[in-house]
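Heads up: the structure comes next, in C-alpha cells.
Only one protein chain is missing; all other protein chains are in place.
Lettered A and B in written order, each chain numbered from 1.
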Amino acid sequence: MKKRGLVVLFSAVLLLQACSNKDFKPRGIVSETDVCKVCNMSIVHEEYAGQIALSNGDYEMFDDLGCLIEYMKNLNKGDVGKAFIKDEGENNWVDVKTASYVYDKDIWTPMSYGVIAFESKDSAQQYIDKEGKGKLLSYSDLDSFKWGVHH
Amino acid sequence: MKHLCTILYYFVLLWLIFAMPAKADQLTLQEQIDGTPAGSVLVLEDGVYTGQITITKPITLRGSKHTMLEGNGKESLLRIENVQNVTLENIHITDAHVGIVVKNTSQVNLLNVQLQNVWSGVQIYNSKHVVVNNLKIKGINGHYSKKGNGLDVFNSNDLTISNNKVQDVQDGFYIEKAQAIKLTDNDIKNSRYGIHFMYTEDALAEQNDFNQNVTGIMLMMTEDAQLQNNHVTEQNGLNGSGMVLFEAKNIDVLYNHFQNNRTALSTQKLATSTVEYNTFQMNQTAIELLRSNKENTVYANDFVGNIVNLRSDGTSISISQNYYDDYDGIDFDDNGIGDSPYVALQSFGQWMVRKPSYQYFIESPSVVLLNKMDRQTNAIETEQLVDKEPMMYSAQKATTEWNIQLWQVVTGLTGLVLGLWLWRKEASV
Partner (left out) sequence: MINGLFIRLEWKQMLRSRWMQLVAVLFVFVFAAISIIQQIALPDMNGFTRQTASFLNLLLFLLPLFILTIGSMGIANDLESGWFSLLKTYPITIKNYILGKYVALVLSFMLILLLAFSIVLGMSSLAGQVHLPLVFVGLSSVTILIFSALAIVCGVVAKSRLHALALSLLAWAFALLLLSYALMAVGTIVAGHTLQKLTIVMIHLNPAEWVRFGYFIFSGQHSVLGPSFYEFTEFYSSLAGLVVYVLVTICWIVLPLLFAGFLLRRKGGQV
C-alpha cells in the first residue's frame, strides 16, 4: 500500500520537476545558511551578492561577482537559467548579462576583486564621475577579466 | 601655629585628592592630549571620558584602573593618524561604532585595551611595526552579518597580534593585504571567522584557540603562511569548518588539534602545501579536498573518531604515514606501518561533496552498510585517497579521566536487578 503511494509520489515529483516553469526569479538570501558556492564564505555583505538560478530549479549563491563569473565559466550553457547580481546602492537583483560594471583596485568587495555592478550604464558612469576613479566594463569584458591579481 | 600648619597641610592634601581630578575633568581628554608634549606619557585618572579623540603626535596614553572612554555607538571613538611611536595602554572603551582607528602610522602599540559593545573593535590601515597585545574585544548582540570585525588590518606590514580575546563579532581578525603578520595565543569565539586572511603574505598563526565560530581560520588568496599548534574546536554550525584554505600557496598546517568540527579542514585550489602532525578527532569530516591538485601532502596526522576521514572531488594528493583508527590491516614486519594500504575513498563521501542534500544521510544505517561494502570493493583502489603506509599506532593518546560516578553504578545495578527479577518472576509458571 505504502509502496504504491511512494511510487506515485516519486513520479509526481519527477513530473513536477520536468515541467517546472522556465521563468527564473532570484530568491532571497538566508544569511544563516547561504554560503558562496565557490569560496565558501558566508554571505554577509548582501550588497555584493550574486546568484545563479539553474535550469533544474536549484540556486547557487555567491558572495562576490568574481566567484559567480568563475562558476559560470565552468557550467554548461544549458544549465544556467539566469544569473543575477546585486545593483550597487540600489540593493535589487539585476541580470548579469544586461548590467554594467565598474572596476577599480580600491573598491572593496568581499573577495576584494574590486568589481561592482549597476543596473544601467548611466548609473555606472555617474559612480565613476562621482568617485573620480574606476573603469567601465560590460558583461563581455568580465570573461577576459583577470580576477584577483591586482594586489 | 603648628596646629594651623597641620590643618593647612591636610587641607591642601584633601584639595589635591578631590579637587584636582575635578579640575582635570574640566579639560577634555582631547585638550589634555593636545597639552602633552610629544614623546611624553599622559596618565589618565580613573573616570569616564566622552567625546571623539584624535592622536597625531608621538605620546603614550596610559589609563588607570578604571579609565573608561565612552562613545555614542555611532562613530569611531579614538583615532591614531599619521604618526609614529604611539602607545595606548590600560584603557576601557565602550559603546563605539569603531573603537580605535589606526591609519598611516608606524610603531603603534595597543596594550591591555578592553573594548565592549562596539560594532567593530580596532581598524588598522597602511601601518607598519604594530603591536597589539592583550586586547579584549566583545561585540554587539545579534547575527554576525550585522556586525563589524574585531580587528581589521589593511595594507600593513610587520604586525604582532597576541594574547587577545575576541568574541561576538563578524570576523575576529580580518587581515587584508598584510605582510609579515604574527598572530599568537589569541582566543576567538562566537564569531563568523576567527582569522580571515585575504591576499596576505608571510603570516603565522600559532597557539590560537578557536571555538564555536563558523570557521576558525579562513585563508584566501594567501601565500607563505604557517598555521600551527592551534586548538580548533566545535566549529559545528550549519556551514562550520575548522580551517578553510582557498586559492593559497605554501601553507603549512602543523600540529593543530581539530575536534568536533563539521568539516575540520577544507581546501580548495591549494598548491605546494603541507598538512602534517595534526590531530583530527571526532569531526564529521576531517579533510575535504577540492580542486587542489598541485603538490600537497597530508603526512603523519592522526584521524580518530571522525565520521568521514578524507573526501575529495577527485583531486589527487599525496597521503602517507597517517594513523586511522578505522584501519583494519596488520603489520607482519613490525615496523609500525600497516602492510596493506588504507583506502579512504567512500562513495558516500564523494556524493556529499557534490550535493549538499546528501548530508542528511551522514552515517545513517544505509550509509554505514554502504561504507562496509566500499571497503571490499575499494581494496583495489590505488589512485584516489589512498595511504600506502598507514601507521599502526597513534602518536598521541587520548587521555581518559577515571571517575566513578556512584549514582550511575547504583542506578544501573538497580535497573538490572529489577529487570532480571521481573523477568524471572513473570516467566515462572
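In this text, contacts are C-beta pairs under 8 Å (C-beta built on N, C-alpha and C of every residue); 3 or more make two chains touch, one makes a residue touch a chain.
Keep in mind that what you see is a predicted model, and the values were worked out from it rather than measured.
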item	value
Residue, one of B:T184, B:Q284, B:S312 or B:N378, that touches the chain absent here	B:Q284
Omitted-chain contact residue, chosen from B:S340, B:T382 or B:T411	B:T411
Option touching the unshown chain, where B:P58, B:G73 or B:G237 are the choices	B:G237
Where the missing chain touches subunit A, by residue	2-3, 5-6, 9-10, 13-14, 17, 30, 32-35, 54, 56-59
Contact set of subunit B toward the excluded chain (per top definition)	234, 236-240, 259-260, 262, 281-282, 284, 304-307, 325, 351, 355-370, 398-405, 408-409, 411-416, 418-420, 422-423, 426-427
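Methods note: only the chains that are shown with their structure count from here on.
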item	value
Subunit A-facing residues of subunit B, complex	143-145, 170, 176-177, 192, 198-199, 214-215, 218, 220-221, 238-239, 241, 244, 246-247, 266, 268
Subunit A residues within the subunit B interface of the complex	31-33, 35, 39-44, 46, 111-112, 148, 151
